[in-house]
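A protein chain is absent from this complex, but the other protein chains hold their places.
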């Protein structure tokens, strides 16, 4: 997708409603497929983007459709970096409990951040209470060939 | 997709390379499907967006991957409006010949603008040579129900 | 998410399709499970073969269903879980909670008949 070797980016901005998650998923799929990423890794990336966007929509923007969620996909030959930004008040990412603990296993919530931390190689949170939260996640790319077609 | 009745918008920004047309097509498909638009009209919308983006990439941004094409999908219950913007020098949309004329029928180029003008209900060009061209196309929506799922 | 219901003897098979992601899905699913328990249908098999993806809110919906059924004296199992969903169940260790079978038929025989 990027013969120049530098970073190339695609940006998607959607209203804060869970209905748009399938659009986000479709874009993540299309981009990972283009980058020649294999099925299993593509699934992991898709699940992670969906979790980050679910949080941005529900916790960050409180399902306010007038607020938007911005997703930026940046890639070069070595990695795919995905940024998800909301306009919410933020939170403390260090206080997230392990959902696999027996005490937490049957809880209905509390798995989103764990999922993206597990599936992605690197996850950073930039929280500016006055402006919003940006989650940046990245995945190393193997030496795969982009799909033709 | 939009119970509030007001306008809701999705924005997509891609580098100026034809490779990104399938992503654009996937997004157009997903959005039209969500709006409950029937197959035939979805195809017409998809073809129109592809033509506008092909022009923005090739003529507007001259295939310069560092320049980007912005596509904005806005919808309310009555219509879907799609804006495609490039950073090029513009052109004179009134000078476009009819590709169906016998003299033009076998030409290899010159059908893009005709296609989007035919498929969409309204097409406007805003050309600012210093900033770029924005094509705005809109399609009236029938009283269809959004897809569940 | 869409749900199709089929009764196979005393087992109720619920075929979930689309994506399971919270919003209306939670209430739809909870209400259906409550109704089934109220009707005395306590053997529930979720066929996830047509579920394309799930988010963590969707996992929560599955757990709440599982818990309701268990508390009501029933059993809830999963069949035909797609790879993408399977891997989320694995990493969250929810695979240790849900009894899961590759196919609906393989799951059905494990319920035991009345």
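Each chain carries a letter (A, B and C) given by its place in the written order, and its residues are counted from 1.
Quick note on the criterion: a contact is a pair of C-beta atoms (placed from the backbone, for glycine too) under 8 Å apart; a residue touches a chain by one contact, two chains touch by 3 or more.
Values in this document were obtained by computation on a predicted structure and should not be read as measured data.
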### Message
Which candidate, B:8, B:30 or B:51, sits in contact with the chain we can't see?
### Response
B:51
### Task
Consider the whole complex, including the chain that is not shown, and state which of B:9, B:22 or B:77 touches that chain.
B:22
## Note on the structure
Residue list for chain B contacting the dropped chain reads 18-19, 21-22, 25, 39-40, 43-44, 46-47, 50-51, 54, 58, 99-100, 105-112, 114-115, 118-119
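Everything that follows uses one rule, which is that only the chains that are shown with their structure count from here on.
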### Task
Would you mind pulling out the distance in Å between where the CA atoms of chain A average out and where those of chain B do?
27
### Summary
Residue ranges of chain C touching at least 2 other chains are 19
### Message
Going by the contact rule already set, what residues in chain A reach two or more other chains?
### Response
19, 22
